[in-house]
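A protein chain is absent from this complex, but the other protein chains hold their places.
Labels run A, B, C, D and E following the written order; every chain starts at residue 1.
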């Protein structure tokens, strides 16, 4: 597979997991400074890693990702991957269980912070659904 | 449920996940210094958290735990939970996928370190199986 | 002790340390998603851990907590526990010493970040005191 | 060298690296609470460490600093040291390479977060340049 | 105070806290590579930071240090500072409480790892005492 094909495979998975709205925004302003990061993320993270779907399904990858990103304290990414986790079939209750287990294995502050972020993500998703439903 | 009952529930799950050999060793030398740690681990980590089995099954909890412990760089615990992950139904290949994803989201050194630890755990398990099979 | 009794003991200590205003706000919107986190925090963190007051007094636990939370980079929690530290009898100067030592053992960026958060906490507390005094 | 001389040496380097505007702001509100932090930062971080210029030049120290601060997830400091890195002769493209390498060795979320912060720093610097040019 | 005086003050405190045996070993092999690290540690960590004894006593600084070093996962340093904590007047039971609180705020693996290290430190100290008593 060429790098360009891997990039395309990655972009397809990324859009399916995180949604077109997010990916359009993240890639809407292409410039030479950010281009290699976009290439790295699409090719390596999404094409290569998430592309290994036969070895581990998307739902399981979302479980792992939420846990890692919560431990690492990367709030922006946690919010984005909360949306991805729902798209990949995790329920809100399953996401909660991940965060409770983060509290046990990485400490209460990591859990309290992560609950706040994930609740914000849910509120945004609910607001969008309501806005969409009102059309 | 009383604390004592939660402790007992936790010890049962802990033995089922990590195996009697490990738990016997970890609790073989009870003393006043370590007793509250044992109480904390059995009651809250195993009884309360792992006891929420209806909300998230053991297999999924092992996926999350391997990822978190690899990110946190706690090698002793990673080895123990590798054994637990196999007992909870993850295959070696699925464990590998967790560690590859750790490499993407927490960096290559975390993955390389974790592969080394997990390979050691597999070698120990294989040696025990061979020793057992030779009896 | 039952889990419910431990929860009550934890809530009492939590209110004494962090103040009714904060705890009322944190628990004002009970819902099924957040309920297990509230149970975990009250029972395990406050009831079990902070409840071991005969082994280590609250003032010492606040010293430890400020240091850990500063190292972990959890700003929201650091602000909350600054308030708790003052309630537990630490002076502002003692809190400063904790953060200077964080600078030596966990690096200058951790100290600079933590000074900013703690100064914000002090400013909020002073503003409340002034507002209260003006009534 | 006395502590006061080391302090002065540190303040000189700090001003040359981070710029007068930033340092004036950081030190504009001297008070007994913050004074020891300012002493620590100026003496130990800038005077002692950055003062070792014959052993390693400023440009190399900026490479190291951007990488470390990105890994540690300290966003405020990353923004400040982006400015310092440009003052020390790194190009925007070289800063980008540091952050890409952070992505490989400390994980994609660290890179994505850091690109966002550094882009913000660049935008602020460009806005200042434009405001200055318009005078 | 000159840097040399601060270095001397730091070496005195370091010897009082960590013991001559450890400090003699750490400084027994002076060479140009390690010399600046020794200077940094003695002058800033011990002379400047630990020298602020009027602001916070040694016992409190040991509480903070054990917590931070356990969170950071630096096992060698944890063992050294366990010895320092006992010299500074903390009891073994108080050290245990620090580590239990580490378990709550930084996660169970940090606590389990730290208990193992601290138990090793206690065993070494007991063996030395027994060897000394047998003379």
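Assume a residue touches a chain if its C-beta (ideal position, glycine included) is under 8 Å from a C-beta of that chain, and two chains touch if they have at least 3 such contacts.
The structure presented is a predicted model; accordingly, all values stated were derived computationally and were not measured.
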Quiz item: Missing chain touches which shown chains?
Solution: A, B, C, D, E
Quiz item: Among B:13, B:63, B:80 or B:99, which residue is in touch with the absent chain?
Solution: B:99
Practice problem: Decide which residue listed in D:69, D:85 or D:117 touches the omitted chain of the complex. | Solution: D:69
Quiz prompt | In chain E, positions touching the absent partner | solution = 33-34, 36-37, 40-41, 45, 69, 72-74, 76-77
Quiz item: Hey, which chain A residues sit against the chain that's not shown?
Solution: 1-3, 6, 36, 40, 43-44, 48, 52
Quiz prompt | Residue numbers in chain D that touch the chain omitted from display | solution = 44-45, 48-49, 52, 55-56, 60-61, 63-65, 67-69, 71-72, 93-94, 96-98, 100-102, 104-106
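In the analysis below, only the chains that are shown with their structure count from here on.
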Practice problem: Would you identify the chain whose C-alpha centroid lies closest to the centroid of all protein C-alpha atoms displayed? | Solution: C
Self-check item: Contact-richer chain pair (by C-beta pairs counted) among D-E and C-E
Solution: C-E
Quiz item: When chain B meets its copy chain C, do both sides use mostly the same residue numbers (more than half shared) or mostly different ones?
Solution: same
Quiz prompt | Euclidean distance of C-alpha centroids - chain A vs chain D, Å | solution = 31
Exercise. Find every residue in chain D that makes contact with two or more other chains and list them.
Key: 36, 40, 44, 73, 107-110
